[in-house]
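All protein chains but one are shown at their positions in the complex.
For chain A:
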Amino acid sequence: MTELATYNFAYLDEQTKRMIRRAILKAIAIPGYQVPFASREMPMPYGWGTGGVQVTAAVIGPKDTLKVIDQGADDTTNAVSIRAFFQKTANVRVTTRTAEATIIQTRHRIPEAALQTGQILVYQVPIPEPLRFLEPRETETRKMHALEEYGLMHVKLYEDIARHGHIATTYAYPVKVEGRYVMDPSPTPKFDNPKMHNSPALQLFGAGREKRIYAIPPYTEVVSLDFEDHPFEIQTFSQPCALCGAKGSYLDEVILDDKGGSMFVCSDTDFCEVRQEKGHRGHLAANPAEAAE
């Protein structure tokens, strides 16, 4: 407790929280629109999700249970550090279980388990502007959003088709929110895009370096950009998870040995563990009898 007393609750000072809270309310009222905010220095480097951390810090309270994932895993250095940061500064409960969390801070994935009403998903966003790689000037991208000039974005996706025969963009695949703003879903795989549509959960996005907050309220239309003759499709995997046997979850390749052996397993470690606890087994899972000993 003596150590806790040296921190502001959730690290940020109250004035900064108020500023972020005002931005969050506007972001929810204008789904997909990037609200500027005065991002603060955080005791971690920018690449570590300072935008998401600031959003979580402005929202979190003593009744919350926090889960932090990085590429779907709760046990990476980034996820462990952020979880420890909020345990230390806000003394909140933490969990790896998606179903038990009230706030889930994420980098690169949306959990496989369906989110519930009342849950808040906080995304760490490196580059919030979906038009940035087409137009580097902020004044111009502002105008394009204001005028709904999204033709360039379609041209970019269509060039993909011309070159590759399909839309080659697999991460940070742009979406249109509630028929108005084109939005970057952060570098999640496009596999996760359909989960953003009509989610019962509130989705908040924080970009620290770029100083932007945006949001998708629950039950909001989120449509991945596509073309009539080239409809949006998610990645599919030819095999089930090697550990839990799940079909239809997002898989990562894990190298097993230096001879090129590998297996494909769920990127969402909690999803995979819960399935294994329930007795689901993939073809490379430990023998259930051995595991029980």
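Throughout what follows, contacts are C-beta pairs under 8 Å (C-beta built on N, C-alpha and C of every residue); 3 or more make two chains touch, one makes a residue touch a chain; residues count from 1.
Note that contacts and distances are computed from a predicted model.
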item: Chain not displayed: protein name in its UniProt record ("Protein-arginine kinase activator protein", "Phosphonate C-P lyase system protein PhnH", "Cytochrome b" or "Thioredoxin domain-containing protein"); value: "Phosphonate C-P lyase system protein PhnH"
item: Which residue of A:Met42, A:Val59 or A:Ala207 touches the chain not shown here; value: A:Val59
item: Option from A:Arg132, A:Arg180, A:Arg209 or A:His230 whose C-beta touches the chain left out; value: A:Arg180
item: Sole residue of A:Phe133, A:Tyr158, A:Tyr171 or A:Tyr219 that reaches the chain not shown, by the stated touch rule; value: A:Tyr219
item: Candidates A:Ile30, A:Ile161 or A:Val223 - the one touching the absent chain; value: A:Ile30
item: Touch list for chain A against the chain that is not drawn; value: 8-9, 14-15, 17-19, 21-31, 33, 35-36, 58-62, 142-143, 145-147, 178, 180-181, 198, 200, 202, 215-221
